[in-house]
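Missing here: one protein chain of the complex. Every other protein chain is in place.
For clarity, chains are labelled A, B and C in written order, and residue numbers in each chain start from 1.
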């Protein structure tokens, strides 16, 4: 595993006491080129990592400190896994020689007005925003390679855009009739102690939330609009359900320009043929979240509907891996010139 | 509870060793007017009920027998909770004086050709089919009251039709743009021992199944088409997820004839204002399956989408209660002249 | 269900926004002799019950108020479902004509020093403590009938004492070799928002907690010591696991005075033969928590071990029903002269 001892990339993880933070550590512990040199966690400052994440207690890692106590010298890359809205000022103060992958939503929206509308306050680092590259790796690979600051995509947007963007670019689907019904596991909601996230409030049930107002809608629309060359609105309805990890996006589209379901399948198969992490499953197969649990893979299914002209796309990912920390490492690999899959080839954990 | 000892309706339950059978028994044990006089279970014949359902072991009930050994004399009502496709011949042989509520799919489709197409064989009791009344109680109450044979609706069709039919009748939605994304608990798949239903295959995951070919699609379309006065096709995509009970149908519709989301809400509120079991929740509230667990209630939510002209309907039920055995008893109450809610007012079990 | 309109007992529920509060409401809504006239919930004061428990939104109940705003006149019975340690002063201020069932731990320990040791502060209502009757119904029935203030037992102590007390009284087990390994669902830990109770921290795992220091140990020991006529210490190790409801106590005992496993079984069968809620299951049957979910029943199994002289007792209950609110209502029925089972005969919800 860690057979190659040339640990030559020194990384810091800001916000190591949350789920995306611990997932970065889980994966980077297997990465042969990385040393984790800095971990921050504001409420947990002064504690060892094992106190907040017992499953990582055996790793030899630095004690958690506050962000303001960080020594940035000697670092090569910083992962920001801080809460939305708190990251802009932190990143703005970082030395310019550091490469940064931000897992929050703070730099994902190119348009500052859209940001202000959805996040309720003016952007606090508008100059940096211009520099940020949206890190949906398979779509933005060249830009990611050249980036200093990558805005790592949201979990829902990753699962929605990967199947849709190639179809929009191929002009095979109607732009104004896209419905994304997404089902997410609970880690997507973070680790903050809230009543509605207690086991007893979640187990044995499902409900939609953020209906018609979830902040991932404009992020999805930004990517799809870029692919289409004109603004697109989508219906996006997320649901929370009793599982730890995983997102299934069931996407309803309408065929355009004479395309058939088989054409959509062909477009996606071609687009992702050489991708190590994105796979189109065989015809008739319905991808399941449990089959990507813990892995960086994305599975996409394509079904013709009984309703003429309609197609159903199914896309699954692990929200903490390809939907967050795995994709962040995939981006880091590209930004630092490493093979893209380094440290990311773990198989899914099933059952 | 059983304070009123006037047990004057004698019922038989065919298929008492499955989940809809045990749910009938659970509910009827609280019904003040019912005596359970006959229980069948072919593989479990000769056993006491407690051997197949330990939670009901304390009830004083007859031993399970085979259907062919049943003595029908003295019975008033028979519930058929037998597997799909096996029920037609059984019911055809029953004495004509018995009232019958069939929980299988065998008599739900009025059109014999549609039945043959979806179920793979010619209907075996076409004469009886003419007599069968589709028992979606709130929609077909007068017919149910007069019926001898009620075809109890499927679990998905109940949750899809209750919100849609009033809107179709009010001509407030487009008929050719209806998408039903349904999420179901595992009891909806029955109690047969299949690998894909094992705990370890189901927990911590979600997947779609029967995509574009689930047998509940024509059942839903039959009800909506009747309301519309012309044939309707719908997209219906069911999903299986790790919970025991519950269905959430997230339904995407397009507004018609100048209607707004508030008009749809008003239509549903008016239609169900006096219903004991169907409630439209307040604006902004997202109904959750856990809030109807074990109860006969249905909750409906209405949300305007960000996409102009689109509305999202959310409908939850317990698939074993309003989606099966509860509605069956509701229908029996009507067929026998009892108050409709008798034995059905238990509250949901949350958490 | 509510067919008998003679609602002649007026009850108040203090702490209606927690799980034992909502469970009282769920059950009392089916109780033919009860009117819920007062609901308090300090943080939720001013809200309707449906805002904190949507599954009960349809009930016609008073708005939640603060305890200090309560009007006690006209009430007959008060259920206290307040946090431990806060109840003594509240109950001390109640009018003496009210009957009280306290679901907290505040009046369960007869010995004031033991209370102070385990709860970290002196008892605040020592005079009232003298009056309190420990409400383990099947054991203390006569005292409960005569009581004004009942201290409702804890969830773990109920499942531990019901199988052990008859065996101790029969002198069939060693007093100094009792090990209670208990597994509990998450509602036992309450509804407070704590990180360790989040879905993602609980699902797919199990762990022991409060090892050798859980506050239910002295409560169990009090009951067993009373039965034995001398002090007893027990090993009590509780575990938290991913289920909403249920406790399984696996109890390891050593035979005494020549008794055999069959003798223990006979003692328990005889003791509980006429009890409506406590059942000894058949030889070889292993009781499961799922078979008492939502019901007030307790199931007890008895197994001879391979190790000579050792017996394994298995006891299951629903921690929110027989372990809390159901037993509270059972006690109220006795205190008010009603049949003990009134409102409590609902079957378990399985699956």
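By our rule, a residue touches a chain if its C-beta (ideal position, glycine included) is under 8 Å from a C-beta of that chain, and two chains touch if they have at least 3 such contacts.
Just so it is clear, the model here is predicted, and its values are computed rather than measured.
Trainee: Per the definition of touch given earlier, which of B:19, B:134 or B:303 contacts the omitted chain?
Mentor: B:19
Trainee: One chain is left out of this view; which of C:287, C:326 or C:343 touches it in the full complex?
Mentor: C:287
Trainee: Which of these, C:76, C:102, C:140 or C:201, touches the one chain of the complex that we don't see?
Mentor: Considering all chains, including the one not shown, the answer is C:201.
Trainee: Can you tell me which of C:24, C:75 or C:243 touches the chain that was removed from the display?
Mentor: Spelled out, the listed residue whose C-beta touches the missing chain is C:243.
Trainee: Among A:26, A:123 or A:254, choose the residue that contacts the chain missing from this document, as touch is defined above.
Mentor: Here the residue in touch with the unshown chain is A:26.
Trainee: Touching the absent chain: which residues on chain A qualify?
Mentor: 1-4, 19, 22, 25-26, 29-30, 32, 53-59, 186-187, 203-204, 244-245, 279, 281, 285, 287-288, 290-295, 297, 341-351
Trainee: For chain B, which residues reach the chain that was dropped from this view?
Mentor: Contact residues on chain B toward the absent chain are 19, 185-187, 191, 193-195, 197-204, 242-244.
Trainee: Could you please point out the chain C residues that touch the chain left off the display?
Mentor: Contact residues on chain C toward the absent chain are 176, 179, 181, 183, 185, 200-201, 203-209, 211-213, 217, 233-235, 237, 239, 241-246, 248, 250, 252, 286-291, 293, 301, 303-308, 310, 312, 314, 316, 351.
We take it that only the chains that are shown with their structure count from here on.
Trainee: I'd like to verify one number: the distance from the centre of chain A to the centre of chain B, where each centre is the average of its C-alpha atoms, in whole angstrom.
Mentor: Each chain reduced to its C-alpha mean, chain A and chain B end up 39 Å apart.
Trainee: Indicate the whole-number Å distance between the mean C-alpha point of chain B and the mean C-alpha point of chain C.
Mentor: For chain B versus chain C, the centre distance works out to 36 Å.
Trainee: Please output the residue numbers of chain B that touch at least 2 other chains, ranges allowed.
Mentor: As it turns out, chain B has residues touching two or more other chains at 203-204, 244-245, 287-288, 290-291, 293, 351.
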